[in-house]
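Only one protein chain is missing from this complex, and each of the others stays in its spot.
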Amino acid sequence: MTHAVDSLRRFRADAPPALYLLVVLVAGLTIFAPGFASAHNVSNVGRTAAVLALVACGQAVVIVTRGLDLSMASAVALMSVVTVLEIDRGIIPAFALGALAVLAVGAVNGLLIARFEIPPFLTTLGTLTAVHGLSSVLVAGIPVEAPPSGAFSWPSNGSVGPLSAPIVLALVGFVVLGVLFRRTTIGRIWFLIGSNPEAARAAGLRVRRATFLAYVTAAAFVAAAGLILTSRVHSGQPDLDPTLAFEAIAACAIGGLSLSGGRGRVSGVIIGVLVVTVSANGLLLLNVSSDVQLIVVGVLTVASVLGAGATGRRGRWSVGRPSVGQTPATTPAGEKLP
Amino acid sequence: MRRLIAQLSLQGIGGGLVAPLCLVVSITVFSFLSAEELQVSNLKGLLGQMAPLAIIALGQLIVIITRGFDISVGSVAALAAVISVMCVNALGPIGFAMAPIVGLGCGLVNGVLIGRFRVQPVIATLGMLSVARGLVLAISGNQAVALEGDNPLSQLGYGSLAGIPISFLVTAALAIAVTVMLSRTRAGRRIHMLGSNPPGAELVGVSPARTLLFAYALTGLLAGIAALVLVGRAGAGLPTEGQGLELSTIAAAVIGGANLAGGVGKPVFVLIGALFIQSLNNGLTLAGISSFTQEIILGAVILGAGLADRAVRWITTSQRSRRGTDGAFPMDGGSCGGRPGPRRRWLRWQRHERRH
Partner (left out) sequence: MSESFWISIAYGVQDEAKKLGVKVVTANAGGDDKANQQISQIQDLMQRGVKGMIVGATNADAIKSVVDQAAAQNIPVVGASSVPKGKLVSQVFTDNPTMGQMQAECLGKAMNGKGEVGVLGGPPAQTWADARAKGFTDTLKSKFPGIKVVTTSRLADNRNAALTTVEGWLQRFPAMTGIYSATDDIGSGAVDAIQAAHKAGQVNVSSSNFSPAAEQLLKSGAFTCVSVQEIVEQGRQAVTQAVNAIRKKPVEATVVTPVISLTKSNFAGVDFGPIRAPEGYKP
């Protein structure tokens, strides 16, 4: 009995504060928003959340290394454009080429950030701009339609057993992220880089290689999201989902990942993604006017991060700033280091 | 040559060396593309056009020095522009005062969130970006709000004094004010200290909450002033104006030598950074290059600025023995002009702490 109380207490201490927000959101919307809890809407939310989930997984990888990737929206747009332009080679090779383009963007980010130590914000701001230009040039700014095909639509509309394909992909993404964070050396190096880069270097770890791999891994997650999105809009769009990278950053922050690196859990990412998607869906179902939606989303983002600060998880002032009084070599929230 | 560069950078110019370099390169390139680029009159045009970008980039510089940035500036400028035009239509020219007030208000909110509640700048200003944009769309009813009657600010948008665009005079005056604030006042010193060594700054009694509040409030205020220039040019408040401005102003500041790791940056170079971005747009447009290709080039330039900054630092630090850096990271000088970099200073401070 005491054991159960104990673990419950530990769960309460461990659970990201955003979990409570999510519970309140879901409860409130179930009561007030018509059709929110219907099976069809749940599947809609799931499929929309899946894209954000995969991108947020990528964002989480670079955020724990004290990084940031703004270029993700441009990368998925490039993937959609490349895929549709190369569709004559067959659907799988076309998607593979699109994914390759995303990985190339990730490799450029990784190279510049790891090898030349250009700040991640600046690097990915550059690739965000350049890659958007590139995908626009490839199609002269006009969206290109993919020929109708069941296989092309599968990643967004298909299903595996009872689950729809995007949800399966997102679940796989979460499992991969969990394994990377908890079971692999590279994952631990990422956390160490994020919490104390000097210590990581002093320990003789190959920090550069790990940083490079973080951006390429992030790109791999983004490519999976791009697969769903491209299939979803069934076309190559230079302006596919312009706010995607920022939504992912918000989701990670809401889920309790520290933007100063070294701290974060997969459960947090899941909760953050759900908060963002559920609130957007709820506002739509409540038929709130579109500008009020923007206001509510903004307030919600800041409020939930503030909530995280208020419940004892101290926020930090800014990216890259170690907080006073914290010993950098250990990470809180039970992340064990090698 | 190395010594010369090192000398320059010892005087604190190192980071800013990139911007003039870029400008010279771009003007040389454009002189092959079109003769117009080098004409004095066109330069005047550029100086006038760059005002909104340059003014906000100055604000961006202030928060970048504190290791932050502000991605809400574009939305805030739109909100300030629309509210001020509505007030002018209702109350007369006194309503223009609302633009800086709205800007300042938004900046204060950012500052409280970031300084007092320690929300990361990217989240706090992302929230403000969304809220300000939603507000401006809601109060304007998704419509542009035109000034009724003549535009009292058209001189600010288009006029010139003794051949110099008035908007540039305003920009220059603001740049001087920011320079004085950063280098001659206590507040400026606090901003620098906080950016180059946050724990150290706190130890010597700099309040991060107040300093950050001040920095973000100023950035908001400058966004509000830039809104006046936008109204001067457009004669209307546009609820959709300013999208993308947040990123191009950060780019201008960084091309102008501001370092996102904090502690470094000079307003005059930021003006040059802004002029460079404006001349890039202008020159490439006149050369008939599509806006898409312009984006590719701008992206490449941002990356190039990062690389060039790195190269300048590397050259200057290789003058000195690179002691203290481990073998795996020969390039991690992390320092500018021989001063230990923020991270190294932080470490040094930590070591110091542990000893006691």
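Annotations
When the chains are written out, they are named A and B in that same order, and each has its own residue count from 1.
Keep in mind that, in the parts below, a contact is a pair of C-beta atoms (placed from the backbone, for glycine too) under 8 Å apart; a residue touches a chain by one contact, two chains touch by 3 or more.
The structure presented is a predicted model; accordingly, all values stated were derived computationally and were not measured.
The chain not shown here makes contact, within the complete complex, with A, B. Of B:Ser72, B:Gln120, B:Ser140 or B:Thr211, it is B:Ser140 that touches the chain left out of the display. From the options A:Arg66, A:Arg188, A:His234 or A:Arg263, the residue with contact to the chain not on display is A:His234. Remark: the residues of subunit B touching the chain excluded from display are 36, 39, 41-42, 45, 48-49, 52, 137, 140, 142-144, 146, 151, 154, 157-158, 230, 233-236, 238-244, 278, 281-282, 285-286, 288, 290-291, 294-295. For subunit A, the list of residues touching the undisplayed chain reads 33-35, 38, 40-41, 44, 48, 136, 140-145, 148, 156-157, 229, 232-235, 237, 239-242, 280-281, 284-285, 287, 289-291, 293-294.
The criterion applied here is as follows: only the chains that are shown with their structure count from here on.
Averaging C-alpha coordinates per chain places the centre of subunit A 28 Å away from that of subunit B. Interface of subunit A with subunit B (complex): residues 68, 112, 116-119, 121-123, 125-134, 136-137, 140-141, 197-198, 201-202, 204, 206-208, 246, 249-250, 253, 259-260, 289-299, 301-302, 305-306, 309, 314-322, 324, 328. Taken together, the subunit B residues at the contact with subunit A in this complex read 66-69, 113-115, 117-124, 126-135, 137-138, 142, 198-199, 202, 208, 212, 247, 250-251, 254, 259-262, 290, 292-303, 305-307, 309-310, 326, 328-329, 331-332, 343, 346-347, 350.
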